[in-house]
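Note that one protein chain of the assembly has been removed; the remaining protein chains are unaltered in position.
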């Protein structure tokens, strides 16, 4: 299982996904995972991620391939939720398997920076007064620039 | 569950451990994990880690506290195997939960660098011709120096 | 057949609709005329991209949409 890239419109079972990923990469010395969740911030009641079918998943697949080659990965898992999520729910799960731990860490960090600032996803939050689109953050652009 | 630091003399169930850690930190925006496994390298048949009871676990607890404070963690899990392991078996599992993903990544990386080069553990490998003690690697000393 | 214009993310609210159909062919100036002025204003911004038939255009002003093509207007992404 070299690259496992998915867009999911339902909740994901993190424990099962990581257990399967780990056992699929028995020979990898190191496995890093990142799980991003909806933070219960202030009055945010829900979060919605919309995507564009012809672009979003293909670009995520390209990103995973680039990460695999750049960091000599044995494999990578990139799962991203779309649709409506509530606080505490998983938004994104990334896992990387490599011979050496520094590569696994670097690849997970790289994947997350690019997913956050370059994936074809648009986010809005529902607060007490309705839905609000989220603008790109300057921090995200700085994060991605680290890899240039 | 702020800090969960253990020395284990039996195999660990990674999926269950991470699922429990994730659900214990529902409010954390990001959770990073690292799993280190015995690599099936060359003719290595087994690996043994020995520890020194009065020092090893207390120092790991101190390390976890330092990481928590330095990276503003919601919580951390640091589990390390001791005893004899075979290729593919888990050696170490680290998980960090933080509000922001960069802190969770930094803390997991920091914990691993320190566990690899400063934990009171001694490692030997069994190859075709018997047991061999492993010398500290120069790379490990460089990795830890990044945090000074 | 026609060209379908698809409004993504916040552009959907600005357009007041998710899709619209216009006659083919459709080029850049035709696109700017077809959409509301607020959307046309956004399209002028560098960080707003345009995809045609599933490909992001390197230069959106060279848009040449044919019968059956979908033209997607892509505002800046806000990530996961």
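Worth pointing out:
Labels for the chains are A, B and C, by order of writing; each one numbers its residues from 1.
The rule we apply is simple: a residue touches a chain if its C-beta (ideal position, glycine included) is under 8 Å from a C-beta of that chain, and two chains touch if they have at least 3 such contacts.
Computed from a prediction, not measured in an experiment: that's the story for all the values here.
Listed by label, the shown chains that the missing chain touches in the whole complex are B.
Check B:39, B:80 or B:101 against the missing chain and you find that the one touching it is B:80. Summary of contacts with the chain left out: across B:5, B:32 or B:49, the touching residue is B:49.
Where chain B meets the chain that is not shown, the touching residues are 36, 49-50, 52, 54-55, 80-81, 91-92, 115-124, 133-137, 140.
As a working rule, only the chains that are shown with their structure count from here on.
The distance from the centre of chain B to the centre of chain C, with each centre set as the mean of the Cα atoms, comes to 50 Å. In chain C, no residue reaches two or more other chains under the touch definition.
Looking at chain B, no residue sits in touch with two or more other chains.
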